[in-house]
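Please read through the structure below; I'll follow up with questions.
All protein chains of the complex are present and in place, except for one that has been dropped.
Right, chain A next:
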Amino acid sequence: MTMSWARREHVGDGHTCKCKIISTFTSERTQMCALGLRWPERLAFRQAGPVPPSAHPLGQGPPGGPAAAPRLGCCSSGTAGGGAAPAAAIPTALARARGFKRAEAPAPGPRGRAEAARTPGAAMPGDHRRIRGPEESQPPQLYAADEDEAPAARDPTRLRPVYARAGLLSQAKGSAYLEAGGTKVLCAVSGPRQAEGSERGGGPAGAGGEAPAALRGRLLCDFRRAPFAGRRRRAPPGGGEERELALALQEALEPAVRLGRYPRAQLEVSALLLEDGGSALAAALTAAALALADAGVEMYDLVVGCGLSRTPEPAPTWLLDPTRLEEERAAAGLTVALMPVLNQVAGLLGSGEGGPPESWAEAVRLGLEGCQRLYPVLQQCLVRAARRRGAAAPS
């Protein structure tokens, strides 16, 4: 079952808006959702038997795409002249590891899954702009004997303590750093600057002295994950998931920013995830809204994000603000973005096997409560930043 974004539509001036939630129900399981939930890779590695990689549909997929044919020969070529059995054992083991992963990934959603399955070296083969490393590399976790401990049972409505600080980068117009448990996100805002390819337009002007719809400002969001942010290293050209999260950021922030006051201009928001400790998108949303507020961009309200995940089958419960371990083992995930004062949902993104619709509705309610609880911390953070700015200004 999938639910897609809730859009906040502008009707006249920003305060009388309606919100609609679009939800679609499908019966198949969505394997990978945009929150970066991934099936426990290591469990998949252990449970599947040795599968010849070519037997898997992905292995025969279109060449050149992310599901490229497994490079069996790659490692054994490193052992020049090594013909004895032990020399071949390690390459086979590495190849088997790749085969395990592919066997577990189902056909729908090949994009995300196959990207996670293969770890190219530091640079893609054609990338001349980065220092070249080995063609392929595997993380040591694949060979570790011990499993992760299961996440400890906890109160499903607990929120991790949050540290938020705004106004810390000197070169950006506005910036914010948010740390919630192990998740560390840094966000910077620059602009407004001249929009590229701004079109001329007429049409009725919005209320409150805003520009007509065709001339309204634009919000450009960029989401980046540091290569060392997750359990496995991700080579810098991030790929589809980062673009999807950037789009999610943009859709959630747009309802809150008075873009009509920045005609023909664009505001650039860049979020950098330094460490992923669970609910990364929610933290990025909150940090981005704080950075926009710190930059002095006119906004209707802040946007607060909150992540949720649903524990798998025996006794499924929705957990607020999951940690990375909980997210990895989850059956479904959800991120809610709320504008606390206006009490309106700015964005909603979720997928997975979540059970009946009432369960999703309950999860959304839980998420919205979580956002409201987080709001006073962010207010404090902005007040402190404004004081600091005021104290520094006379110099």
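Please note the rule applied: a residue touches a chain if its C-beta (ideal position, glycine included) is under 8 Å from a C-beta of that chain, and two chains touch if they have at least 3 such contacts; residues count from 1.
Convention: contacts and distances are computed from a predicted model.
J.: Looking at what's absent rather than what's present, what does UniProt name the missing chain, "Exosome complex component RRP43", "MICOS complex subunit MIC13", "Serine palmitoyltransferase 1" or "AP-1 complex subunit gamma"?
T.: The correct option from "Exosome complex component RRP43", "MICOS complex subunit MIC13", "Serine palmitoyltransferase 1" or "AP-1 complex subunit gamma" is "Exosome complex component RRP43", the UniProt name of the unshown chain.
J.: Decide which residue listed in A:213, A:247, A:274 or A:386 touches the omitted chain of the complex.
T.: Going through A:213, A:247, A:274 or A:386 one by one, A:274 is the residue touching the chain not shown.
J.: Given the full complex, what residues of chain A touch the hidden partner chain?
T.: Answer for chain A: residues 74-75, 77-80, 82, 85-87, 89-91, 93-94, 119, 121-122, 127, 129-141, 143-146, 169-172, 175, 182, 184, 186-188, 190, 222, 224, 226-231, 233, 236-237, 268, 270-272, 274-277 touch the chain left out.
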